[in-house]
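To keep things clear, I will list the structure first and then write my remarks on it.
This part shows subunit A:
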Amino acid sequence: MNHAVIMAGFGGQGILMIGNLFAIGALKQGLNCTFFPSYGVEMRGGTANCTVTISDHEVGSPVTSSPNGVVAMNEPSVAKFAPRIGEGGLLLINTSMAPDNDFSKDGVEVIRLPCNQIADELGNIKLASMVALGAYAGRCGVVELKFLEEALPEVLPQKLHKLIPSNIEALRAGAKRADKQD
Partner candidate 1 sequence: MPRLTIHEDRCKACGLCVEFCPKDCLALSDKFNPQGYHPVELVNPDECTGCAICAKMCPDVVFKVEK
Partner candidate 2 sequence: MKTVFERPQSLVDTSFHFCPGCHHGTIHRLVAEAIDEYKVRETTIAAASVGCSVFLYDYFDIDVVESPHGRAPAVATGIKRANPDKFVFVYQGDGDLAAIGTAEIIHAANRGENITVIFVNNTVYGMTGGQMAPTTMLGQRTTTSPYGRDFAQDGYPIRMTEMLAQLEGVGYAARVAVDSPAHLGKARKAIMKAFATQIENRGMGFVEVLCTCPTNWGMGPIEANKRIAAEMIPYFPLGVYKERTGSDFM
Partner candidate 3 sequence: MAAKTFEKGNVAIAKAAVAAGCKYYFGYPITPQSDIPEYLSGVLPGVGGQFVQAESEIAAINMLLGAGSTGKRAMTSSSSPGISLKQEGISYMAGSEIPGLIVNIQRSGPGLGGISPSQGDYFQATRGGGHGDYRILVLAPATVQEMYDLTILAFELSDKYRMPAMVLADAMLGMMKEPLEEWIPKQAEEDKSSWALSGAKGRERRKIKSLFLGDGELAEHNWKMLEHYREVEAKETRVKIEVHDDCELAVVAFGSAARIAKSAVDRLNDEGRNIGMVRPITVWPFPYKEIRELAEKDIPFLTVELNVGQMVEDVRLSVEGRSKVSFAGYPPGYLPSPDEIYEEITKLLDKKD
């Protein structure tokens, strides 16, 4: 098994955070993984993206031109990364930030989820990326949700640990809503 996912969005949307969480969750599940962030100029206000590669053997390339999945938190991220998804892949589009996007590709499953609205309903708009990750993870099944929840204390800074329960709630809400889409 080798699963590469690109997570992308605006800087400040928590992209690198969910990338890290997905990777550490995989580690906790006993899998190997790499996390490769975009960095530098892109960190200063533009787009942010990272590639997380998960494998049950040694991870080869930490970069990929044909990911198994994409988590696109905004419109430009769909445009840039979705066409690269390979056969049997999974795309999550945050429709709160890409409302009119109608991307489709043969052999690619698309989840459309208004992550910001869902987060808002949960009481914290900043949880949108957690909702997205919950939805993606729940659907692709590579990393079990419980390992993501276990990984939260390692990813969130100490001062945000009081928010762990609401982050768990967001992960679960995302997974549940993605499931309902069938």
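On the choice of candidates, all candidates are chains of the complex that A comes from, given by their letters.
Going forward, a contact is a pair of C-beta atoms (placed from the backbone, for glycine too) under 8 Å apart; a residue touches a chain by one contact, two chains touch by 3 or more; residues count from 1.
The model shown is predicted, which means the values in this text are computed figures rather than measured ones.
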Worksheet item: subunit A is shown by itself; which of 1, 2 or 3 touches it in the complex?
Response: 3
Practice prompt. Using the touch definition up top, name the residues of subunit A that touch candidate 3 in the complex.
Written response: 20, 23-24, 27, 32-37, 39-41, 59-66, 154
